[in-house]
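One chain of protein is taken out of this complex; the other chains stay put.
In order of appearance the chains are A, B and C, and numbering begins at 1 in each one.
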């Protein structure tokens, strides 16, 4: 996470201010529950809420205390006591630091998920809009980087839409995974804290109680979360790579937006580089890389060790901030992508009609020509296109042996691009529920 | 995937025989659909099914053909034609190799998932049985590898149960992810094949049609699948590490099963090594490692490139076979785990009662002793335990200043282990729905 | 490691036969040393060598014994005793299984390294030959996939040569890292075995004694080894991606070899897919992926645990066999690469002379035109090329304002491609020591 690739709303989730505010809310909600079950006075809970809500937590002051106590939660509680006064002694009763830390981390991840879901919604919206815009924009489909058969640019974008819709579903599931709360005390036995406190705090914070925490919330949840972000990042990479390919000088079927007044290389108008999608390719590598330490975090020793903590202090912000930035950048790219249907058609016609050779071959065999002869006929005309730059349709029409089997009308019909795109609507209905 | 860490049922899913049988089924179901919509004769579809079903595909013969054609699907179709006769010309009409390959791979992954789900069920069953057996077996909970507060061995296993139950849910979702079928022809446009064929084959093979395939089924699905296996493997590691710790010479609270007649090191009865769980730790590293190439596979070029193929030929079998073996091995370990409650109690009492110091401290403050004095009182008695091996309870009872605040009854009550385990039932009800 | 991506010589290193032969050599050399220092009779050492050398170890028989003893080294020693007779009791004296296993693994890795070094030598040879062949073959250099300035195809290959020469150096270092031998007994203290035995075996097997083994050879060595293979694989990917790009339909500056008689898609002569380099891209992902479990293997518990073993049984063969195959395949690709200088020139001229705009700009400013005016002049002519397909040189020659500053001769000189390639020799001398 570096400022260059960060957006303020996501960054704010990981600020000390936000963290301390969440800590306060957890503690204060716990006080409410403790008061309700009669462990602490109602008045104390009330005072804690009132004074804490009104206060601004002083990060520098807390750091100052932590420098002495070497313990972040104790430092915060000490500062809170400075604010709340004597009733502060009722705060954190029967709880451990992990109750606060782990629940807070999950709150942060839930909030991060919500921003990421909103990011995905915007991306999906942009993809849908552009997909419909280009539902019938014919372009060559490529396998192995080699021209294969025609498709439409809208189908390409519909594929991306379907992929990111899956990413959205995965993120919803991942959010669900980490939306848990633990207020279970040392080694998670509830010896010193009533399970009803956990239930109350969970509900108040929009979480579910963790069925068994062992002082810590189990890290398989977080592993799944960060693995999910890694998969989403991989989809960001896929679409970015597609655009980088389309923008290649020799292809130039689409380009990242370039404002009319913008000066790329003023002398070289072709020098418009797909730097945004290249950047996204690199960011995807980073987000993917964070999945691994998250998986290694699962095997904590016994009820807990703290090796996960340093990892999470880094990947918590790094993965969410970077992916948030990436999704927003990708949305911008799609939203304003310059699309060149004419270039698409030029590229498709690079081998003057050869893209239809399979259909002609099939037509010949259907007309009763043997498989071997059909191949021979198609190939000898195809080679004239390939080697001498002739037009495939014209060559076929001029080939008597071909014409003996196929009428001009049938030959011309085999060059109909609509044949390839006739199911664009089917595909759109599958993806968008409409076409 | 190596024989040493493989089980036959999972290995069989990845055999050439199974693969060719699935290929045949895909092709034959497609013929049915093609016949139904009138593209090929009904009789041909019937012949194909009959002759293909009766035949055994000759793997060596197919390899022989592939050595010439350099193409595995063509080799198979050639061999199928040898079996079916002239009607074979109706097979594979309008399809591409990827239709067969990708759908087959997903069928294999679905079947692998079903075995893995069964593995998880057995593991969950073993964990549940042992958890209830030890619901009240008191053991020390440890944070940072250091004694913290008492818990029960059953709670430890309940945690593992809850974790693997989550793994099961994740695998169900991952199975859902890859249960798709594509019969969409070159670049996925259905130009040469009716979408109804795909729908028919999908249903027949227990899959759903892929909304947009682009000749290939999009690899974000597979990335999610292998990432999920990686997370499950990480949970295997966690439980394995727990057992390795418990079996340490100095801890010895549990041991991998060792038959009475078995000769470890015959001369050194203590030399019973947790080799199964060590082995599982290594296998977890492998399964986790396969998640990365799976994620890198997502960004294929344009409609498809074939870089994913070599990766999947390896990780398909490697990840599923290894995880299947690991889950089964772990189930065996849990099922027969030797548990030593007496050692657990001995360890818990290593610092003769010190584990209860927090409760005594609290009792003192609740009895009106100032926080500072309470600390001082507890600490001076704790140090006698720590440094001179005294018994904490006895020291407290003999300390007049302590006794001025707390009665013998209250002091003794603070050493009640039941205090720590009173919520075992709560936790069990959360995890198992019963206690 | 699967047969499809394996070559016999590397595979043979990992066969049970090879392994048992190495185990025998380690044991027999140790016997020699033990005899020399008087621990066992010279005659016994002699008998062991003679009978063992003459024998073929029966893998099935050893497996059969292992099925009972559950220990591979004991199974082997039992079988060896069947061959050697009573003197077998002098084998393995004071040694542990790890002495045999770890030393053998390093012998295998050393042998694998030697094959990989030979692979790299062949690749370097092919790269050098093709680089010199195309030292002056002009092609467009691309940044961001966009045309930048001219370079030569030979310089591209010289870069690859330099990169693989670095890979070779790294592999030499990695080979050095793992060329160690441990015969140090339980926990590596030499309590039961004289260090001279280790020195003797090390020398006999072409290794160095491990300074401190702790029963196992420390796994940081292996981590470094597999990380190095991962870096080499990444370079394989780089060159493969380059070729995949060059073979794109729209670029077509080079192609994987395609024999004149070979039938790609017979009807579509352009459908010649870069399947070998796509395959290499996937294999690179696999080899890279093995680096991670190797790194996780480093942190064994105390003097040793056996979690590394399952990992190494897999990645030992998997990484070396796959990289061997990949390097050989890449060498074949380079060796027979079809290079199309004419297409390179066509692509370079796609924007009829625009590639020289920077030089014209510079010439204008050097001729006293202000920076702003120079830009304006270049840009207005560049736009005619870009938008109307005019020829840049002709437009400049026809632009009076330009001609006021630059003579025809100077303008023409700025379109000299030799300007860009004048340092090809400098670069070649740096890389190859000759030009």
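Observations on the model:
As a convention for this text, a residue touches a chain if its C-beta (ideal position, glycine included) is under 8 Å from a C-beta of that chain, and two chains touch if they have at least 3 such contacts.
None of these values were measured; they are calculated from a predicted model.
Remark: the omitted chain is touched by one listed residue; of C:4, C:166, C:380 or C:412 this is C:166. Touch with the chain omitted from the figure is made, among B:13, B:174, B:354 or B:369, by B:354. The chain omitted from view is touched by exactly one of A:41, A:195, A:289 or A:332, namely A:289.
The omitted chain makes contact with just one of the residues B:12, B:37 or B:146: B:146.
Hidden from this view is one chain, which touches subunit A at 1-2, 4-5, 244, 273, 275, 278-279, 281-283, 285-286, 288-290, 292-293, 296-297, 301, 305-311, 313-315, 318, 322. Against the chain not shown here, subunit C presents residues 141-145, 148-151, 155-156, 158-159, 162-163, 166-167, 170, 173, 177, 186-192, 195, 209, 211-212, 214-215, 218, 220-221, 223-224, 227-228, 230-231, 233-235, 237-238, 240-242, 245, 281, 284, 288, 291-292, 295-296, 298-306, 358, 362, 419-424, 426-427, 430-431.
Although one chain is not drawn, its touching partners on subunit B can still be listed: residues 140, 142-148, 244-245, 247-251, 265-275, 278, 292, 296, 347, 350-351, 354-355, 357-358, 360-361, 375, 378-379, 382-383, 385-386.
To be clear about the criterion, only the chains that are shown with their structure count from here on.
Counting the residue numbers used at the interface between subunit B and subunit C, over half appear in both copies, so the two copies meet with largely the same residues. We define each chain's centre as the mean of its Cα atoms; on that basis subunit A and subunit B are separated by 25 Å. Subunit B and subunit C have CA centres that are 34 Å apart.
In subunit B, the residues that reach two or more other chains under the touch definition are 281, 288, 292, 296, 301, 305-306.
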